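Heads up, one of the protein chains got dropped from this complex, but the rest are sitting where they should.
As written, the chain order gives the labels A, B and C, with residue 1 at the start of each chain.
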Amino acid sequence: MPSLKLPIVQAHGDERAQWRSLEERRRGIAAEGEFPPGAAEVGTTSRREFVQLLGATVAFAGTAGCFKIPGEQILPYTRQPEEIVPGRPLHYATSMTLGGRATGLLVTAHEGRPTKVEGNPEHPSSLGATGLFEQASILQLYDPNRAAVLQQNGRPRSWREFLAVQHDRALALRRKDGGAGLRFLLEPGTSPLVADLRARIRTLFPNARFRSYSAVSNDGVARGAQLAFGTVLDTQFDLSKARVIACLEADPLHPWPGSIPAMRAWADKREPGPEMNRLYAVECALSVTGMNSDHRLRIRPSQLAPIALALAAKVGSGQGLLAPLTPVAAKVRLDEKQQRFVDVLAADLRAAGRAGVVIAGPRTSPLVQALAHAINTALASEAARHRKSALHDPDDGAAGLRELATEIRSGTVDTLVVTAVNPVHTAPYDLNLATAFDAVPNSIYRGLYEDETSKRCAWFVPATHPLEEWGDARAHDGTVTFVQPLLQPLLNGITEAQILSAFLGEGDKSPYAMLREYWRSARNDADAAWEKWISDGFIAGTATAPESPQVRMEAVAAAALAARFEVPAGALELNVVPDYRLYDGRFANDVWLQETPDPVTKLTWGNAALMSPATARQLGVDTRDVIDIGLHGPPVHAPVLVIPGHADGAVTVSLGYGRGGAEQNAGGIGFDVAPLRRVDAPWGGSGLTVTKLGRRQPLAITQEHWSMEARDPALDMDLHDFEGRGRERIEDARAPVATMHTPWDYSKVQYKWGMAIDLSRCTGCSACMVACQSENNIPVVGKGNVEKSREMHWLRLDRYFSGSEDDPRAIAQPMLCVHCETAPCEYVCPVNATVHSDEGLNEMVYNRCIGTRYCSNNCPYKVRRFNYFNYTYDVTDLEKLRMNPDVTVRSRGVMEKCTYCVQRIERARIDSRVQERPIAEKEVQTACQQACPSRAIVFGNLHDKQHEVTKKHADERHYYVLNDLGTRPRTAYLARVRNPNPKLT
Amino acid sequence: MSALFKPWTNTAFRLVLFGLALLFAGGLIAGPMIYVRSPLYTQQQDPIDQPVQFDHRHHVGDEGIDCRYCHASVEKSNFAGIPSTAVCLNCHSQIWNKSPKLAPVRESFFSDRPIVWNKVNKLPHFVYFNHSIHVKQGVGCVTCHGRIDQMAQVEKWAPLTMGWCLDCHRNPERYLRPREEVTSMTFTPGGEKEQLALGERLKEEYRVATRQSCTTCHR
Amino acid sequence: MAISVAARLAARRALEPLPLLEGDQDDGTLNKTLLGYVWRRPGKGWLLLVGLGLTGTALLTVAVVITVAKGIGMWGNNIPVAWAFGIINFVWWIGIGHAGTLISAILLLFQQKWRTSINRFAEAMTLFAVLQAALFPVLHTGRPWFAIYWLFPYPSTNRIWPQFKSPLMWDVFAVSTYFITSLLFWYLGLIPDLAALRDSSSKRWMRRVYGIMSFGWRGSARHWHHYKIAYLLLAGLATPLVLSVHTIVSYDFAVSIVPGWHETIFPPYFVAGAVFSGFAMVMTLMVPARRFLRLKHVVTPRHLEAMCKIMLTTSLIVGYGYLMEHFISWYSGNAADFYQYANRRGILHGPFKSAAQDPYIPIFWLMVFCNVVVPSIFWTKWGRTNVYVMWFASILINVGMWCERFVIVVISLHRDYLPSSWTIYKPTWVDLSLLFGTICFFSTLFLLFLKFLPAVAVQEVKELRHELDTEHERHELPEFSQEAIHPMELEVGEEDEQEEKLR
Partner (left out) sequence: MKRLVLAEFASPEPMVEAARKLRESGRQGLDAYSPYPVHGIDEALKLPRSKVPLMALVAGLTGAAGGYVLQWWTNAVDYLINVANRPAHAWPTNIPVTFESGVLLCALSLFFGTLFYFFRLPRPYHPVFESEEFRSASLDKFWVSAELKEGEDGQDLVRTLRDLGARRVTQVAEET
């Protein structure tokens, strides 16, 4: 019997106290009142869960027929925690930090087992939504590859041993020279608790040094602010105030840490009409933002600065703040197309005035940043918000690493504490960090996995997962946010705070105690407000106040003058970007993210050298050809992926692959780009060498075909077109189709479920895909099966290109079961395994399915997925805990597809009927809807005239995909309307 | 030289053919269909041993303890709930607190290790049953679990096949009872006719809307 | 002016049909030639072929076991191409299985005398072909252990029934009915010959075996009395049945909405294709068989020629089908439909450039070549009388018809409505061994049949000879009985060569 210890059951000592306090303070939807005891079964595995997994592992899983149901056992609690009602999920507020920016979360737990991550509606950086990373973190929590053993040079050690050793050594260092040999390399953080610990360590070890490092650094921001304002400021953009948005290599429409509010604000202003915003993108590789832009200029990275300068000069046009730039800009040479773009954009920005904003990407050069700041200040843009950065250390990319490396080589470093994620793998190759780390006598690495870095460190300390730890952090706007555990560390993880406290000689202090004490000391209202803070997940009103700094124009102009723009003609340029799915590689072992297609390239399980069709022709290569690419360093083997819309003469590669750690899933996937990065040029440069190896390599791409081939599933039109001919296209696409059958009468039933997807809002970020996977226990099929196009995603994002291959118009379309009222899949099923419910859902009954796959053939949307193998047979006990107990784990040989999250509907239905009331409007949300940062998906009862979904179904933009087949879908799509500048079209 | 076959072969041949036909019809069709309907397959009346000899006859019958005292989440959750050890000791810390029969209970409580019960009413993993709604709509415990108060050792009483579920979901009025009588082991409205009358009334009153859509139970 | 006698003879010769039986036959000689070989010891060639067949059958078993044990994932299928080799092979074999019943039933109703010499042979082929086909519908499901009984309407404890609107349910009934009926039809015809074997055998135990198999048939007039009618009725029954079966198989596609499947022309064109491939397979097997079983005197060039003519006719129907599909796809103005066929032919793709780059285009053209171009050789008398030509042609036709099913199943699916899901299908080794394995299994069964049962309906041939005698048909054209030997003499070379092949 697979059985794992339930933290609540084995809780003891002051841990128990925490759990109690925490549970009293849980926020959530669990029914009120006194709860008499109930039972949980088999450790954390709930009854449903357990039987499912048993079913899934037993051959012939899902048999209703020939086999008796095997014996089961029930393990009730000995003492029942009050609020736990077996079979009823609880919801806890916590948060997850990435790049030092916390996103507030609401996590669902079944019998103490977190199973699903949602956004915290009140939290400023979540607004109820989540990105891919947050959604996928639940899988990481139960990752069987996670490190579990604290070790010294490979020998297991206990935490207390570690404390003892380090304490003595630290004391020695301190006596010697005030800890001059003590170095900390931390993950960029904003935690007030950690800040406090650091301060106290400094007082003990005056000569110790702290640095932070993350491969995905925002170094441009810091340096740019330094240049423009003379001080380090962090800039956020409130796009609700913006009508004209210019993105210079910026990607605000993908849920990077802290960009969810931007996505929401942008989407809110995409309703066709005068208030509609307009998005310009200037970038090298086609980005999510680029796909959603109204105008896009593709440029080689080296061309960004000149264009920014030209733009600034043009916006200023000789007067006001930007005047000094006009003479400098004279040296800029733009081709006719770029010139035109810049002119029009500048004019548009000037016209927009306060409603205009220029966003420079976080990794662009300081000059570009400064110019953007200058323009925004000149426009008095209301969208740009400057705040003091909440980060502990300046975000200077790999610069800190370089200093550290030199210090180590000079032999001054005795003890090195690393909590930064896997620097040895992500650091630019010219630092040769691996050998440097070897030279440190007492190096300590805290990580989730035994990765490349742990191999180089004397001590390895397993890290806690965010869902296992007590802590705090600051949101993108500085709001103090709390991290609250949903269970005790499954694998003896240690928090960053614990590691730091080890050097304070405070002994083994629980993270909870530390946090509690710190806040008690930090705020005098802590005792009174503590419960509210924890249950809210953050302290309202703690956002950092915006500042309005002066731009040091002369400095900017000087920098612009000094800048050298010309690049050797014909030189190939490299563009390194963080990966849309793996970030910097820290999520490389998260198979959900590995199998989520890249929003733009639709590539899964690996990275590739992206280039434009023209460049590919010029280099004589094609998709899947393996090439050697090198930039002043050892070359790396990379498969080519030709992608329309990429800038010519440049190659884009992404971070995070080619991992060599102990993570089984990440190993051997993709190629490592570190050899292409140097400390002074971490994001690429010119002079890239490419040699064709004459070898080909399979790529797991989920969508090979780019064109819509005249079927127009995704309607995409310009504003003026929408007021004219386009409207007819939409009306055709929703015109009723003649039928022989009298439509089924749904007026009698209380609920008529339907969905609406607004293509104007959808950016294609793919957060919904991961949310769906998490909610519905969707299996991962692996690279080989994706190559055979057997991916199982119930919800996929189709990406189409139209127009020219070089400058295509791209659109993303979420495609999931549209629940046709006259579903073609149903009448071909010989065994009634897919039929209609009384409320009009297209039901898929796994246990009746015999897998003829006829339904899939007859589904014009191809949203049905087939279990070609038993994808769950090797799920470990640990992973079983992750499964959603409300959804059947499908066995081999059965069809599956989107159910409109029927398990949520049924739960709500039963609750509402037990409480003798109708289901409330927001009570049933599908997983995809809940996750969507831009609120593109709406779901609900079409009988409810007030419901948003009903309104969307009446919207003038609504239509049905493949309407002329007469399938009468329940999911309506809202045509995408773009707002191009007439002067550019 | 006589004929190829003896006269008796005629009869033998026919018998063999008949036997084969019978074997096919019985062994391949009728046999299995009878088997899956028999307790042999449905596991009704299978004796199931429990770590503690808990006697429902005594607790329910004699003491008349309400089902919900132990199966507490039956009105709130899909799962009726198995009492935690603490609940047992609510009483048994006072009475029978020395009884060797209860040794495992005390052991569990003090060692903080759960008692491992064996499940009696098992459903396949793809079936989602929810107690709360059934209790709310006036389906008596006894309707599905039988006369627990007469079982020394609880056994599966109903076949729990889909057909059996549908019986009630198609005409609930045959089984409904007043909410306050749900946990009663002995409630009866009288005969068949009274039950139907009562059922029809309660169906209206409780707005019972039994569903037969697949996703009601399979998700 | 007067026409010379020679010329008149020549003219008559051209018009007169070739004889159905050659040489001066009587019941005795027929018994010797048609039953005799059953008692002969199996030849080396036969043993060799059976050996090969069994090896292939073993491979088939492996493929089946792996498929059931690991899942359909072992095949190349994907989404959108959820059906591939499994269904292709199914339709191909079912199609082949049509000739037998057609020959024995329809030709019987039309009183075509020439059927008698080949019907038993063709019926056996039908049975074994349908047996191969029957393997796939269950095997290709994801959970065969349920499919095997959930597809039948039996009262289950979960009260749920099959869904009779699904063409797959129609398939279940059609295929099983077809197999059972063909089996009974074949066996009923076999009974008198089994009795003949019983009585002509020298070994007593063998006589016992055949005695039991023939249920003690004694050729009583009272039995013949019912027998004739029963046989005729079964034939009358089998005729609409054989047409219905492939019609229903075509519904699997025609009833769906997949572009390239949703075609009203499918039923007739599938039936024609089935007859086409069926006759091709009979030809492929008959040409060598009549040589090695020494059946040339009963299976004469006349039979071969008749089959050639039928193949020619059906190939024309099929060809017309292809043409119409493409024409309508353009005429209807439906984008998805037009793309579907443009993508098959690779030319005349209109605005859809991508349609010209499909990797499956050669398969389409191979199909056209084999099914339309090759059979047109039968327009010539030479093509219809030269066994080399018709033998190789028949093999090519089998290939072509397999390609046709590939074109319909795979090419249609891999380019359906939403381009986002378009993909390419590649068969795996399991797919290939399933195809190859069934071919081997089929040949094994067939070889066993040839060895242990009379390949020609002896009693019917005897009856035919008797009729011919009484009609004095042979007396009308004495000189032609000489002439008619001609085509056989031409074959001498070919016989040796074929014998070489087997040794």
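Please note the rule applied: contacts are C-beta pairs under 8 Å (C-beta built on N, C-alpha and C of every residue); 3 or more make two chains touch, one makes a residue touch a chain.
Just so you know, these numbers come straight off a predicted model, no measurement behind them.
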Visible chains that the absent chain touches, using the contact criterion stated earlier: A, B, C
Touch with the omitted chain, as defined above, among A:Gly71, A:Pro634 or A:Pro743: A:Pro743
Of C:Phe215, C:Trp429 or C:Phe452, the residue in touch with the unshown chain: C:Phe215
Sole residue of A:Leu90, A:Ala398, A:Ala823 or A:Cys928 that reaches the chain not shown, by the stated touch rule: A:Ala823
Contact footprint on chain A, counting only the chain that is left out: 741, 743-744, 820-827, 829, 832, 835-838, 968
Interface with the undisplayed chain - residues on chain B: 1-10, 13-14, 17
Interface with the undisplayed chain - residues on chain C: 26-28, 31, 153, 159-165, 169-170, 173-174, 176-177, 180-181, 184-185, 187-188, 192, 195-196, 198-200, 211-212, 215-230, 233-234, 237-238, 240-241, 244, 248, 251, 459-460, 462-463, 466
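Heads up, the rule we're going with is that only the chains that are shown with their structure count from here on.
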Chain contact graph, described as a line, ring, star, complete graph or other shape: complete
Whole-Å separation of chain centres (CA-atom averages), chain A against chain C: 59
Separation of chain B from chain C, taking each centre as the mean of its C-alpha atoms, in whole Å: 55
Chain C residues counted as touching two or more neighbouring chains: 158, 160
Sites on chain B at which at least two other chains make contact: 36, 162
Chain B to chain C touching residues, read off their complex: 4-5, 10, 13, 29, 33, 36-37, 159, 161-163, 166
Complex contact set, residues of chain B against chain A: 36, 41, 43, 72-73, 75-79, 81-87, 108-109, 112-119, 122-126, 128, 130, 132-133, 136, 162, 211-216, 218-219
Contacting residues of chain A [partner chain B, same complex]: 9-10, 31, 35-39, 47-48, 51-56, 61-65, 68-69, 71-80, 85-88, 835, 837-839, 841, 843, 845-848, 886-889, 899, 902-903, 905-906, 910, 913-914
